[in-house]
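With one protein chain held back, the other chains of the complex are shown just where they sit.
Going in written order, the chains are labelled A and B, and every chain counts its residues from 1.
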Amino acid sequence: MKLTILNNIKLNERGITMAGLKSLKELAVGSSAIVKNVSADGIKQRRLLDLGLVPGTRVEAVGRSPLGDPIAYSIRGAVIALRKEESTTIMVETVN
Amino acid sequence: MSSSTSLQSLIREARNITGSKQNEIRDSIVNTIYQEAGNIAAETVTNEKNKVDWDRKIDQIITSRIWGFPIMFGVLTLILWLTITGANYPSALLANGLFWIEDQLTNIFISMNAPSWLHGFMILGVYRSLAWVVSVMLPPMAIFFPLFTLLEDLGYLPRIAFNLDRFFKSAGAHGKQALTMSMGFGCNAAGIIACRIIESPRERLIAALTNNFVPCNGRFPTLIALATIFMGGMVVSFSSAVATLSVAGLVVLGIAITLAVSFLLSKTLLKGIPSSFTLELPPYRKPQVGQVIVRSVLDRTIFVLSRAMIIAAPAGGIVWVLANTMIGDTSVLATIAGWLDPFAKQMGLDGFILMAFICGLPANEIVFPILIMSYVSGGAMIELDSMEALRQLLVDQHGWTWLTALCTMLFTLCHWPCGTTLYTMQREQQSWYWTVLAAVIPTAVGIILCIVVNHLVRGLGLV
Partner (left out) sequence: MGLTYQSTGTSTTREVFNVDTSDKQPVIALAGNPNTGKSTLFNRLTGLRQHTGNWPGKTVLQSQGSYIHEGRKYTMVDLPGTYSLLANSVEEQVARDFICFAKPDATVVVADATCLERNLNLALQVMEITKEVVLCVNLIDEARRKKLNIDIKKLNQRLGIPVVGTAASSGEGISDLLKLVSKVVTGTLKPEPKAVQYNPQVEDVVAKLEPIVKRVVGNELNSRWVSLRLLEGDDTIIHALEKFNGKEQVQILQEALA
């Protein structure tokens, strides 16, 4: 569990994505994905869980702010904006 | 009864049971609850037909790369324009009415053979400053507050925060600072209380320390009056449009200063990296227009106005006394103004203006009325019931230029917060250090800004 999280972060930093797995930040506006894991630490992770970002949740990127960051996501019926600092800690798998 | 030791042992017990699986268990618990909620919702909510998602369509425009910022500026300008043009006529009407009452009151004093100092104190001091505060403040507030509340109920404010967040992040601040600034438009004390929505103490402090760079409702009337007389006066045919744009420009300048000061704070006194930021963009809702108007007029307007009047009444009396107590052949008021004059001149102001700002510490609303009072008391009496009369007083009798007006407007935007705001700061932060800083920072910015602008304009020979 721990190890895969670390792996994801490393891969992510290098901009390489595992098969179908990428960070939420890279999700194109208009497309949807399923949350695989959230690797923020401590309280940050709990806050993201609070918003419903648990593994298995479907999210859709609905729009960027004028300067590109933050990005708004539709999560369980509400639209929530996340900065890239948060969205890079969330690994997702795109769905079609 | 549970003792503290056995409570602590529960934590250990739980750790023993879960071992290393704690995270897994947490994810699983949260997941199950959300799943259950999803299942129940799926069973109980039916969507009659797939309607167009208007919210998303609106957001695509309102937060778009091209339209996001122009729309924000447009909304700001529209609100200011409605406030400025809408307030003009009722303001004049109120002033006429209130000065007519002043004449009647004067007649009563005369018929009762009241001593002239009593008439001076009560009518020329107390009553006149009240009349000014009411006629200058009431109409803009009664227009601005409902408009702003409509915007708030519609759900536009979180979109502003969304659009501007990138700037705040670069400044090391929190995106919700845009929301606390929006509250500051109504009242900076309310803005500082609103800072509670920012979780991280560092970013909350930044937001609180810079809230004063948003002109509150007590300062808007001053800005509007000066913009109408001077900026609008330069281009007569579009006067209210020009006045509107100059106030809007000043608000944008205030936002720029907020970002710059936030940046400096987060690089010096309040070092740190931006904390996490999540912001919900709620669905747009149709505001309850009638209710909004009643609520904002009754609750906000009357509240703010009565607070201003409570402070204006004694302040007006005191200023009259100071203006009519002589040391040698100059009044106390003129003497104090004389002391301030050399420094004020550096800032493009004069001693009376700076003194009015100082007297305005209890409430910004009274700065302009006090200034006018101290200009007229003792001097020739004129009927100040129109903008034209005001222009004559400032320009012909006291030598104002557009530069004086500009510097006064800049200093209105950037100087110490009013007493209520400082008191709120102290209560929220429980620290004199930060409270003093909340006054020092905007004052320093204002002084520097005025001196630079004054010398630059004069150096270039523009006045």
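Quick note on the criterion: a residue touches a chain if its C-beta (ideal position, glycine included) is under 8 Å from a C-beta of that chain, and two chains touch if they have at least 3 such contacts.
Treat the numbers as computed from the prediction; the structure is a model and nothing was measured.
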| query | Which of these touches the unseen chain: B:158, B:172 or B:274? | reply | B:158
| note | Checked against the full complex, the residue among B:90, B:249 or B:283 that touches the missing chain is B:283
| Since one chain has been left out of the picture, which residues of chain A touch it in the full complex? | 43, 46-47, 49-52, 76-78
| note | Where chain B meets the left-out chain, the residues are 1-2, 4, 6-11, 13-14, 17-18, 21-26, 28-30, 32-34, 36-38, 40-41, 43-49, 51, 149, 152-155, 157-158, 176, 179, 187, 189-190, 193-197, 199, 201, 204, 279-280, 282-286, 288, 291, 295, 299, 420, 424, 427-430
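The working rule: only the chains that are shown with their structure count from here on.
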| query | Between chain A and chain B, what is the separation of their C-alpha centroids in Å? | reply | 38
| note | Listed in rising order, chain A residues that touch chain B in their complex are 1, 40, 44, 47-49, 51-52, 54-57, 62-70, 72, 76, 78-83, 85-86
| message | For the complex, give me every residue of chain B touching chain A. | response | 23-24, 26-27, 30-31, 34-35, 38, 55-56, 59-60, 63-65, 68-69, 162-163, 165-167, 169, 175, 274, 276-283
